[in-house]
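The other protein chains are all here in position, but one chain of the complex has been omitted.
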Amino acid sequence: MLELIFFSLLNGIVTGLLLFMLASGLTLIFSMMGVLNFAHASFYMLGAYFAYTISIYLGFWIGLIVAPILVGLLGAVVERYGLRYVHRWGHVAELIFTFGLAFLIEEVVQFIWGKDTKAYHEPEILQFPLFTFFGQNFPAYKAFMLLISIGIFIMLLLILTRSRVGLIIQAAIHKPNMTAMLGHNVPLVFMGVFGVGCALAGLAGVIAGPALGTFPGMAFVLGSIVFVIVVVGGLGSLTGAFVASLLIGLLQTFAIALDYSVNDLLQLFNISFDADSAFRDLWTLSLPQIAPILPYLLLILILIFRPTGLFGNRET
Amino acid sequence: MSEITKTASPVASRPLLKTLTPWIGFLILLLALPNIFSSNVGLYTMNLMGIFIIFALSYNMLLGQGGMLSFGHAVYFGLGGFMSVHFMNYIEDGDFTFPMYLIPIFGGLIGLVFGIIIGSFSTRRAGTVFAMISLGVGELMAASSLIFVAFFGGEEGVSGDRTTGPELMGINFGQDIHIYYLIAGWVFVTVALMYLFSRTPAGRMANAVRDNAERAEFVGYSQRKVRFVSFCASGFFAGIAGGLFALNFEIVTEENLNALTSGTVLLMAYIGGVGFFIGPIVGAVVFTLLQSILSNYTDIWQLYVGILFVLTVMYVPQGLTGIIVMHTAAWRMRRIGLLVLPYLRAGIPALAMLTGIATFLETIHHMRSSVEGETAMSLMGVDFDSHGIVTWIVILALVVVGGYLTRSQLPQLRDAWEMANKPPAKAEGAGS
Partner (left out) sequence: MTAAIELTDLRKSFGPTEIIRGVNLTIEKGERHAIIGPNGAGKSTLFHLISGRYNVSGGSVKLHGENISNLPPYEIYRKGLSRSFQVTNIFPNMSVFENVRCGLMWVKDYKYSFWHLVDRQRELNERTAEVIEEIGLTSRQHIPAGVLTYAEQRALEIGISAAGGADAIMLDEPTAGMSHSETDQAIELIRKITDGKTLVMVEHDMGVVFDLADRISVLVYGEIIATDTPENIRNSKAVQEAYLGAEAEE
């Protein structure tokens, strides 16, 4: 039991911090531009694919640095020539645009790289178990992921709270018009933040690709979860995104690890049911089974009872 | 000017016949279509079209009419389908007797029930919150469908048999043509009902709330209830579409209520034009045609659809119907002829450029997906070598020359457009 909790906790934190790399960019973009970028996870996918292609020729470490930069530049281009243009048609059009973009990027990825999972692996130096605990291995690559995520988190925190750019960003989040009037180039800041947000997503893709698989559906798998995080944490709140990322990460790993079913619960009360009834699925429902729906359940409950999210202060 | 005011006179005083004309035309079209496209493929495509028309129109009750952007509309479509297929099986098992052709009613009812349940909390707000709830509900349902195997049938779905019900005048819907007329009947009735809904106080206020939710509250309407009524009606019609899907394909799977289907319906409505009642109809027809025709010729048709969708959102937010409607002013002034030549002059090089781009994509795709060493490929009946230098020269020429010529033709097109749309008074002055 102890090792189960220990490993679930570690894995939960690894997943959570990875999610935060995506969620932080998404929530920054949302709070500044008011756009929930549906294609955000697509940039994460592009990061993985770019890094895969680069790693074939130049190795993993070059990919780790170059791929996020490429994704960031692509993101900036999308903001400058796509989103800013669509802005004139209103918010709904912007949302639909990013949605269409997500669809298009998935098609383009399939076009260029094909439909199968790519053999994108962690570098050989990191292919060893870091430590063994109760007979279970903890791979070094996971520790590496953890390290990178924490590093990014600290960097983000420092930039936002300590630097001049961070102050302008914070100002632009709350009062974009006012910031523009004070002489700051808000469109440029927007493009920058969009690019950096995408680069962060790309970096997440680079390090997640070897662990979670590099395939055309990877954006979709993670994309909706990241949305859940941003909404649950509170739209526009970085703290909220951080807490929600960890929460969802832990929720998912623990739900998979703890194999209990409704039946077990009912047996505690000495109730048993006919295994053939039409509701049989309900009685045999187990935690690992419902793990995929837990985030969405949480999302809906939050939106009904606390539309501002856990830490947010605005609704739309 | 007098002509414009005449056509725009109050609808109430319009003669009944004039109101009915488009509907009679629609009915005749529905009846005549299978005589024109009588092949199996034709029928298959038209059946799918009919189902998508209802689905896309029901979606537009939310987005176009009510200003609610939903990312989970497939929930009602899929549930309607599952409910219907279960009832088909009950009929087959002899559990109860019910005419098979009315099965979509059950689909509609479950759509309505879920519309009431989900709408009761999701319609409180429009905008991003509504969109997020719809996404959450959509994902929840799609994930649940793989868990609750008894109702959703797991990965392989639930299948049924539409021919087992009591016969209607000797027809058991075994043939494709029968199911076509069945779907056509449902299409006619539901399209009419959805149109009529848009002309009721609930439908009008949905537009008002979309335009300005706050103002609607100051003329006595709760924005939440207005949205709720539309939401329920939309769920009902989506459920009917799902029921027809079940009847037509005799199988319903998880795919029918997942995000891909939700995305498809958004795409259809948007490409067609959400600002017009017939927009989603146009969108459903175009999308189904793209899907069934393009997929015969190319593996990467979805890439084309994706490009088309993004371009539509960026440059033609009013959709294909919007483009058609843009021409009505010139049409009324009998000046549409002025545009034909300019369109041809810009259109032919544009077509060449598009051909070039498509050939480029297809050739690349062929190079990547074909067997090693296999370089002979064929596109629209033209055979060529995917690695040949001539191929690439042709592609480059098509794109560059076509692109250049299109660009050079744009100014004259713009002039012609302004000429054709100039108000009559000025045009007369210029003419004399």
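Should a chain be cited, it is by its letter among A and B, assigned in written order, with residues numbered from 1 in that chain.
As a working rule, a contact is a pair of C-beta atoms (placed from the backbone, for glycine too) under 8 Å apart; a residue touches a chain by one contact, two chains touch by 3 or more.
Just so it is clear, the model here is predicted, and its values are computed rather than measured.
Shown chains touched by the hidden one, complex as a whole: B. Of the candidate positions B:Phe106, B:Tyr180, B:Phe197 or B:Phe309, contact with the hidden chain is made by B:Phe197. The chain omitted from view is touched by exactly one of B:Ala208, B:Val305 or B:Val399, namely B:Ala208. The hidden chain makes contact, of the residues B:Met68, B:Met83, B:Val229 or B:Met377, with B:Val229. Set against the missing chain, the residues B:Ala216, B:Ile278 or B:Val305 yield one that touches it, B:Ala216.
Within chain B, the residues in touch with the undisplayed chain are 5, 8, 10-12, 196-197, 199-205, 207-208, 210-212, 214-222, 225-226, 229, 233.
As a convention for this text, only the chains that are shown with their structure count from here on.
Separating the centre of chain A from that of chain B, both taken as means of CA atoms, is a distance of 32 Å.
Interface residues of chain A facing chain B in the complex, by the touch rule stated above, are 36, 82, 85-86, 89, 91-93, 95-97, 99-101, 103-104, 106-108, 110-112, 114, 220, 224, 227-228, 231, 235, 278-282, 285, 289-290, 292-293, 296-297, 299-300, 303-304, 307, 315-316. Those residues of chain B that touch chain A in the complex are listed here as 63, 67, 69, 71, 121, 124-125, 127-129, 131-133, 135-137, 139-140, 143-144, 147-151, 259, 263, 266-267, 270, 300, 302-303, 306-307, 309-310, 313-314, 317, 361, 364-365, 368-369.
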